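The complex is shown incomplete by one protein chain, all other protein chains being positioned as in the whole.
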Amino acid sequence: MPDGSPNGNGHSGCRVGVYVCHCGTNIAATVDVAALSGYALTLPGVVVARDYKYMCSDPGQDLIVQDIREYGLDRVVVAACSPLLHEPTFRRALARAGLNPFFLQVVNVREHVSWVHLDKGEASAKAKDLVRAAVRRVLLHKPLEKRKVPINPNVLVVGGGIAGIHAALTLADAGKHVYLVEREPSIGGHMAMFDKTFPTLDCAACILTPKMTQVGCHPNISLWAYSEVVQVDGYVGNYKVKVKHKPRYVIDDLCIGCQECVTACVFKAGKTPDEFNLGLSKRKPVYLPFPQAVPQKVVIDPEACIEFKSGKCKKTCIEACGERGAIDLKQKETFAEVEVGAIILATGFATFDPVRKPYLGYGKYPNIYTSLEVERLINASGPTAGELVLRDGTPPKAVGIVHCVGSRDANTNRWCSKVCCMYSLKLAHLVKERTGAEVYNFYIDMRTPGKGYEEFYDRLLDEGVHFIRGRVADISDWAAHPSEEGKLVIRAEDTLAGFVRRIPVDMVILSVGLEPQPDAQQVRRLFNISCASEGWFLERHPKLAPVSTFTEGVFIAGACQGPRDIPEAVAQAGAASAEALALIDAGVVELEPYTATVDETACSKCGVCVSLCPYSAIAPGGGVINEVLCKGCGTCVAACPSGAIRQNFFEDCEIEEEIEGLLAYA
Amino acid sequence: MLNRRTIPPVVPGKAFEPRIVAFFCNWCTYLAADLAGTSRLKYAPNVRVIRLMCSGRVDPQFVLKAFAEGADGVLIGGCHPGDCHYQEGNYKALRRFLLLRRMLTQMGIEEDRFRLEWISAAEADRLKTAVNDMVEKVRALGPLSLEHVPKFVEAEELEEAPV
Amino acid sequence: MPTKPKVVFYWCASCGGCDEAILDLDERLLEVAGAIDIVFWPVAMDFKRKDVEALPDGAVFAAFINGAVRNSEQEEMAQLLRRKAKVVVAFGSCAQLGGIPGLANLFSRPDIISAAYLEPLTMDNPDRVLPSVHSRCNGQELELPVFQDRVRALDQVVEVDYYVPGCPPMPRIVYNAVTTLLGSELPPKGSVLAPNVALCEECSRKDTKPEKLSFTEFKRPHQVLIDEKLCLLAQGLLCMGPATRGGCDAVCIKGNMPCTGCGGPTSHVRDQGAKMLSALASLVEGKEPEEIERTLATIPDPVGLFYRYGLPASLLQAARQNQTRAA
Partner (left out) sequence: MQKDTEPQSGTWQEGSARANSEYIRHRITLDPITRLEGHGRIEVFLDDAGQVDHAYFQVPELRGFEKFSQGRPVEEMPQITSRICGVCPTAHHMASTKALDDLYKVEPPPAAKKIRELIYSAFVAEDHALHFYFLGGPDFIVGPEAPAAERNVLGVIAKVGVDVGKEVIAMRRHLREIVAMAGGKPVHPVFGLPGGVAKRITPEMQQQCQKVAAEAVEFAKFTLQIFEEIVLPNTEYVRLIVSDLYTHRTYYMGQVDEQNRLNFYDGKLRVVKPDGTEWKKFGPAEYLQNIAEHVEPWSYMKFCYLKPIGWKGFSDGADSGVYSVAPLARLNACDGMATPLAQNAYERYVSTLGGKPVHHTLANHWARVIELVYAAERLQELANDPELTSEHVRNLPTATPREGIGVVEAPRGTLVHHYQTDEQGFLQHANLIVATQQNAARIAMSVETAAKGLISLDHMDDGVLNKVEMAFRAYDPCHGCATHALPGSMPLVLRVHDAKGKTVAIVRRDRNGDVKRD
């Protein structure tokens, strides 16, 4: 019926063009595209139907534009990949031809048909149903306008690790105001705990500290350490964020980090395990997280402070602070609300807790350490001032490094943590360098892709570090031979030599893998994004949008998205900043017009909708919806008992027409 | 007010193939279906998906409409509880689903023909299983012809029948 | 003198309440009767079916038909009147939606017959005698019309031009409907001749509605003392008002009982029951299925509540009515 005859919905005279994409062979191999466009031409209202190799290509789009002009089309259906990919592309094409972009309906015949079905007949039949439904639906489409709203140029960066720091600095240097929120008392993240970085072995502190101080004094950065985001409202370009400042019991602006209070504390020595040193040393109730901490301000730990427990402390700290009066033991938590246009999440990772693998003896034998603990041990500012010694203070003569602890393991985490091979090599090198001990690496595979990585591996081999290919069976102090007395015995199958080895060592380093932060789920809900099944934040597209999320204006960077090493994290932070800048500098953001509106003449003010709207977009009593607040979920539309509310692009009649179209027989 | 209901043609030797209409939310289940595609998972071709922004948009009228127009089953897919892109739309969907299912049962429509699934953007496999499982169950039930709804019988047919 | 429009009032499967509703025009009845020429009105006047059959097709201006259709006679009369009348009006809930007797569509024909002639406690029917279409008595042939298998709304039998809602329609609505039809130009075909806004709009308790409605339990009217001022939904009572076309002046609610939905849906809604179900369910509290189910379980009889008047016209049953097999 190429004359565009009525389809029974009073939409006679509509002229529809249908375009079937081959997507190379992605669609064409499973769906009979020629037959499909042929069938489309028989549908009421359709005046032209074509199939083409790549509809999304320029010539493909031009095809549509020409037809619109030539055939005077006023509706377009494109059967191609998921609308989430190319709906915008084709809408632009319609706009170019002077047609309202919402006169388009995209049919998903790739992800939902050709890629998931084998039988060509069945796939083609399904595709026909979908196209028929789309044609019937598109006839009812109304012209719509995207809503343009201004963008707030400020950016929120969550997480003060290397990724967050780099993102914050990049944006601040570009002249945007950045709120950097870090829940620990100081920024720096994991990198600040490292001694050296692979493969160049340059000192982590040396390269990180300058950036940290830069953040601390950058005019465009509000650094909110010891703070947490508690609430996020609004939408792309206009997020409202509520941040909680935890009490330091020290007034930020007055404290200069002189630490006289620390010296003056009634505790002569530290009694509380030092978080930064992973409990390998003790700290006082009042303390500076670590020497290079930014902000350079002390914190008071109410759990440890006598004054908080008994109220009977001499408060020598306050004396010491003197007239500066930076200490305020009455401090309460405070909240700040800020408006930002974009958000970058750089919340980082957690390390695997080897207690979950008892056979490795961690927590049972004192001289078994995690890699991160060893980073602190060999760090000059660490508990031992950089001396790698056993608990008894003597240096180890033999050290075992167990790779892939908690990684590549069906019982714990399936994924490869990506950085362990390299930092194990780094630690092996440092241990040998500092102690001259024999170092044995137990690995599954050595994975050293990356600039200068493989070379570093070769170097270690030359240095005489031992590499044993095989999973460790267990670690114990059970001596099977006098030479093993007082040693930790690592049992592992040497899969190259083909027999089980027993290696007696003095110290074992467990190369623990990387995991999502334990509270990753709460965080993603807070920011309304998704997690992949492992719990890493989900990117919008693994290849084409690696730092974007499905929530417009929320970006991710660093190890919160998956195991990363420093250069990658920094690169991602740069990418995320660039995306944020691109968004902000556009000045306005376009929102889908899928909002709901009330037909006031039909509304009985029953009030059902009011109680349902999650955004309080409906005025009390009902009757009016605030289009700016409405996010277009359509819940009120479905609930309105007198059918007085409609949703743009998802009107009852459009959906019912789609249903009829799907089920009508050809 | 009349709506035409078309039930499948009888093709000799061709087994009954259920027709299932699915309403998927734009942020979770529709994405899962896309992911199933990109992951090249294979599942039964009986389901026809209608995309909505949120499972909270599913109007019970759509479900009845689908059954009325000849669907043998209806599947609603939304984000997991707590994960709704619009905060609580999926709970609204759940509440409507539970009451509607109760009413459909009262009207004689089997429970397995109407289903609500929470499938996140990452759970392509779950989508596959849900679809296949539902298709199997509905296939076992056979076509929904609303037989339980007393059908109008022409006078002639009844004339001789004992009242 | 100019001829007045000929008008017919007829009842199909009805209780007679719709005819009472016309008498309830009271004084205005004389005015209306003066403006029209009633050629057929079994309940009140001695004109016979033959008089109607005698008329040329289309000679009657309007036929107001109340009651649903359940037997062959009613079907014939509906068709006859459709032929004779330019305008057919489905008058009252039964004609418009199937009405309360439409609930019979939940049961099969044999069930209904046996409930009527075999099961009653007072029934004395040892030989299980049932009324039958053909029977002999004293050697004489007797016939009964066919009790059809299903209750149908009028527009499921003949084409209907207009609808007058209500069980029965309120006098004001009847008067407006009649005068509208007698007016210079006819409203669009298919119009429901009543306000197109739900009942809450005109409910005297509208202002007592809480800003946010929500439910943890629904109450049955006999279980609670009903406040005479407060919104009934706010009292946890199942009031169909929000999903029901108004125009009745909320008389049932003035009687301190919930609306049961006789006005049918507004024109923006296809299935009244589905919509009220959606609204109520949406407002139920709780996130755990068990918790929600507990609350929903206090809705005793969903079909009877949501389709009290509209079962035959509901999406599903209307569909059953018109089920066809694809070629």
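Order of writing sets the labels: A, B and C. Residues in every chain begin at 1.
Convention: contacts are C-beta pairs under 8 Å (C-beta built on N, C-alpha and C of every residue); 3 or more make two chains touch, one makes a residue touch a chain.
Just so it is clear, the structure is predicted and the values come from calculations on it, not from any experiment.
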| request: From the touch rule at the top of the page, work out which displayed chains the omitted chain touches. | output: C
| said: I'm checking contacts with the chain that's been left out. Which of C:Ala62, C:Ala104 or C:Leu315 qualifies? | reply: C:Ala104
| said: Under the stated touch rule, tell me which residues of chain C contact the chain that is not displayed. | reply: 1, 3-4, 11-21, 23-24, 26-27, 29-30, 33-34, 37-39, 42-51, 53-56, 59, 67-71, 73-74, 99-101, 103-104, 106-107, 111-113, 115-117, 119-125, 129-132, 135, 137-138, 140-142, 144-145, 147, 151, 167-168, 170, 220-226, 228, 251-252, 254-257, 260, 300-301, 304
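Note that in this section only the chains that are shown with their structure count from here on.
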| request: With chain centres taken as the means of their Cα atoms, state the distance from chain A to chain C in Å. | output: 58
| How many angstrom lie between the CA centroids of chain B and chain C, rounded to a whole number? | 30
| Hey, what residues on chain A touch two or more of the other chains? | 612, 635, 638-639, 656, 665
| message | Going by the contact rule already set, what residues in chain B reach two or more other chains? | response | 6, 8-9, 59-61, 65, 69, 92, 96
| note | Per the touch rule, the chain C residues reaching chain A in their complex are 196-201, 206, 209-214, 241-243, 246, 265-266, 268-270, 275-276, 278-279, 282-283, 326-327
| note | Within the complex, chain A is touched by chain B residues 6, 8-9, 19, 21, 26-28, 30-31, 33-34, 36-38, 40-43, 45, 48-54, 56-62, 65-66, 69-71, 82-83, 85-89, 92, 96, 120-123
| query | chain C touches which residues of chain A in the complex? | reply | 599, 601-608, 610-612, 620-621, 635, 638-644, 656, 665
